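Structure incoming, see below.
The complex is shown incomplete by one protein chain, all other protein chains being positioned as in the whole.
Letters A, B and C mark the chains as written, and numbering starts fresh at 1 in each.
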Amino acid sequence: MDFRFTDEQTMTADVVRDLVADLCQPADLRRLMASGEPFDQNRWAKIQELGLQSALVAEEKGGLGLQPVDFVQVAEACGYACLPEPLVEAYGVAIPLLAETGSDAAAKVVEAALEGSALIAFGHPANPFVERADTADWLLIAKSGGLDLVKTSDAMCTLQPSIDPFRRLFSVQYDEAAALRIGAQSGIEGPIASAFDRGALFAAAQMLGIAQRCVDLAVDYAKERQQFGKPIGSYQALKHQLATVQVKIEFARPVLHAAAAMLPQANALSRARVSHAKLAACEAADLAARNAIQVHGAMGYSWEVDVHFFLKRAIALSEWWGGPAFHRRRVAERIFNGPLGPEHTFAKELEHA
Amino acid sequence: MDFRFTDEQTMTADVVRDLVADLCQPADLRRLMASGEPFDQNRWAKIQELGLQSALVAEEKGGLGLQPVDFVQVAEACGYACLPEPLVEAYGVAIPLLAETGSDAAAKVVEAALEGSALIAFGHPANPFVERADTADWLLIAKSGGLDLVKTSDAMCTLQPSIDPFRRLFSVQYDEAAALRIGAQSGIEGPIASAFDRGALFAAAQMLGIAQRCVDLAVDYAKERQQFGKPIGSYQALKHQLATVQVKIEFARPVLHAAAAMLPQANALSRARVSHAKLAACEAADLAARNAIQVHGAMGYSWEVDVHFFLKRAIALSEWWGGPAFHRRRVAERIFNGPLGPEHTFAKELEHA
Amino acid sequence: MDLNYTPEQQTFRQEIRAWLKAHVPSQPLESFDATRAGFEAHRAWERTLAEGRWGMVTWPESYGGRGLDLIQWLIFEEEYYRSGAPLRVNQNGIFLLGPTLMEYGTPEQKARFLSAMASGDEIWAQAWSEPQAGSDLAAVRATATRDGDNYVLKGHKIWSSRAAFADWAFGLFRTDPASERHKGLSLIFFRLDAPGVKVQPIPQIDGETGFAELFLDGVTVPVFNRLGGEGEGWKICMATAGFERGLMLRSPARFQVTARKLVELYKAHEDEVEPSVRNAVLQCWMDAEAYALSIYSTASRLIAGGHIGAEASTNKIFWSEMDIAMHKTALSILGARAELLRSAPEAGDIGRWLDGYFFSLAGPIYAGTNEIQRNIIAERMLGLPRA
Partner (left out) sequence: MDLNYTPEQQTFRQEIRAWLKAHVPSQPLESFDATRAGFEAHRAWERTLAEGRWGMVTWPESYGGRGLDLIQWLIFEEEYYRSGAPLRVNQNGIFLLGPTLMEYGTPEQKARFLSAMASGDEIWAQAWSEPQAGSDLAAVRATATRDGDNYVLKGHKIWSSRAAFADWAFGLFRTDPASERHKGLSLIFFRLDAPGVKVQPIPQIDGETGFAELFLDGVTVPVFNRLGGEGEGWKICMATAGFERGLMLRSPARFQVTARKLVELYKAHEDEVEPSVRNAVLQCWMDAEAYALSIYSTASRLIAGGHIGAEASTNKIFWSEMDIAMHKTALSILGARAELLRSAPEAGDIGRWLDGYFFSLAGPIYAGTNEIQRNIIAERMLGLPRA
């Protein structure tokens, strides 16, 4: 029992954190938005060079064989930066799923994805749209009982504009005959469910990053902004609001990290922990973003202030990969059918009850 | 349209307010508690002399013919003082109901009640117990389709001790053969329903009084108590907490007063307003009592500090005459079946929709 | 206490209801904060209103009003919002400056400004804040230097609502250069197209441009444009803030209509949402009702000669927090569609909830932050000591 990240885990995240700190500041976001382009090509090239495409792919499938717990801090860093590019979605969710199917038909696509020459967008029934479908080379679409792999050029993608300028959502239609049905074998539900849980877990991680960024932006502003002859950050009401947000963050973080570690169990206990993490992180992000707006005063309502990028991402991710209602249902299933009490915090199976 | 109390309405309440300000201070409550007696005989005699027994009884039944709106501020004053004696319950709820039945059989009891020589306790199915049953001369018990009037000496009253030392709750059993069945005539449901609404309304009024008292106690303490070299009431965090409570109170009050004015309509609209008033007042009282404890610091947890009387009464009344779930159901009925929108604030009938 | 409308009040309601039915545009107008065209469409609507003498019903007939009382104003507002009529592009004029002009203006000023305000011929922006004077309004630095019968204005105003397209603005200026804080300020009007005024719109997070920055560099205005005495600006400004927060800035009907729409949205999606959302919807409706009842109570008191006090601050806190709660609840009902723009093909019935949510987040900030309102309540209503 050791609830600390290993040095390797922290180093992986540090690499991403340093990269986005260099290349994904709010000014970069504004520049990308003004350009109307879906990617910052330079940043995306640098991200691809990190080789994280294969991070969560098993070693026998040509990957690094890492686990969600090795990747969760990477997702936090992406949230903290409000990263537009699909590092988390493609590398954390889609590619590992495609590789896990072991489909021979998809082998070439997997190979291309692992070497960074093919981008995969993932559609799951929990999400009404497919993010960044237009710029992907392939669409991996989960549906009841299987997976379709579709060349983007064979699909019709209709933009569904989001308030978040970087989300780029699409409804997708395609001729099933043109799709590669790759997940018809029995047992595909497990990998799809795990991919969904990774989606939810890494969304929670991004939300936690967003929450901390909102606090940090608010703190920076509150130290500088003077009213009535002193920094507004010296007023107790403002201090207590931000302290309340930080408490939410502090008690969402260990849940997120435990959920990451437990995710591979793939049972009711681990799923409830993922759901708990998403609920806690979303609550923290919501409170943090609203408080950051409030601390910035009228400034927070304006486009000039960076908080709005994070507010919008928080609104979107709170409903993505299952909204609060869905995740509370999974927690309820755990609570009302599973073992309760202090001796079950790290329980692995329901049978332990 | 004039949303102000008349001078008469305010004067009636002022009389009660002055009386309890004289005779029902926390020291008086402590004295009564130490004595173990159910009544402060002197205070109760003074209350009886006010003649409010007949306030809500129709003129043709020998009463003053006042309406709930004339009495609602009296109930607020009783809550503000945490009055132990059953002024509100007997005069505001039980006696008017008994008189309204017009039962010949009960005529003598009504007469005695109006002149103050008989005390009536009222049992309603919404409340699991009968308050102060042991010290009443008669028990008026509502049950499906009618009312029983029972001499207390013919009933078995079992004390169900409450955390509130002045509530004195009893479960009541009696031989139905010994009871006077006075409400068998058709149409009795209406008066019983109105009595229930008066119970809920005046409970809400008491809760509003409790809420304001808790704020006032906290303010008084916060002005005096010094920490870190200044009064704790000068700290912004404390100020904002108490301001938040006061806002709750300010927006519960007009609802309470509108509910009082509308109560005689006796329809879904007026019932929803009564329920709204109870919900809003209970929320204010709960927040006020907890904040007052917090402001008093460790002192608030002790018996020495007066807040606990109000905290306990607030806990009890929040579930009495219908708890939050019941009252939200009535509001929901109004909202999901009645006319909505700004033109219906004072609507009198559903047909206006 | 009498919660019945008089026959006259009922007749009045029917009159305005009928007029609105005949005149409200069948299609919603374009936003007045997004384009000049939208702004001018709203000005045209103000003129239509004025033709019916509905510009500001509480004002005397001589200024284009009807000389009615606050209860009738509330009835007007109820019917106005019920009808779905356009938002009032001139709210800074009719609801903020107008009542203050009525109290502090000279007969000549009233004649000059009020009728043109009621008629929609002159649309007003406010110019309260400066970059270093937000919550702390007394930190105003913009100056008005006396030059014979004129003032020359210099300074930098920000968060000036409607200023992108409006005709006039009013703001605080330091007329005594040696003064500090609340002293030596005067309330002065200026045309936004006057030489020396530069208007720089501020994009908002919803993509509209409801606010602007104003750069004033030697703007000459006649002394006639000063409301009240020289140096009385703070006192008059506080009176305006009272009106703003207290009663007219957010008429209850607005929230009751939002609550009605929220209930409709909930009913349409009841089967898809968590049971707990029901309680949130109930709470929003109750809060909107409580706000309406409270304003009726205040209006009754004011009609009887009372004055508005710290309840202006309680109102501000209550409606701003309620507004956020209503929009958050709506977003939770919309679920994953909440993030869509209305232009999205799959937007369905998402309406303007997301825009409204962003707007609601500004509620605790403008017209005096809720932190300041809580200080006011604690110190003036509850009597707690100042820090």
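Points worth noting:
Throughout what follows, a residue touches a chain if its C-beta (ideal position, glycine included) is under 8 Å from a C-beta of that chain, and two chains touch if they have at least 3 such contacts.
Note that the structure is predicted; figures quoted are calculated from it, not measured.
Here is the thing to keep in mind: the chain we left out touches A, B, C in the whole complex. In the complete complex, the residue from B:Ala27, B:Ala177 or B:Ala298 that touches the missing chain is B:Ala298. One of B:Gly102, B:Gly146 or B:Pro324 touches the chain omitted from the figure, and that residue is B:Pro324. In the full complex, chain A contacts the hidden chain through residues 1-6, 9, 69, 215, 219, 222-223, 230-231, 233-236, 238-240, 242-244, 246-247, 250-255, 257-258, 260-262, 276, 279-280, 328, 331-332, 335-336, 340-343, 345-346.
Chain C meets the missing chain through residues 274-276, 278-279. Residue-level contact of chain B with the missing chain is found at 127-129, 158-164, 167, 169, 171, 226-228, 232, 235, 237-238, 290, 293-294, 297-298, 300-304, 308, 311-312, 315-316, 319-320, 323-325, 328.
As a working rule, only the chains that are shown with their structure count from here on.
The interface carrying the most C-beta pairs in contact is the one between chains B-C.
We define each chain's centre as the mean of its Cα atoms; on that basis chain A and chain C are separated by 40 Å. Contacts with at least two other chains are made by residues 371, 374 of chain C. Across the assembly, chain B contributes residues 235-236, 240 that each touch 2 or more other chains.
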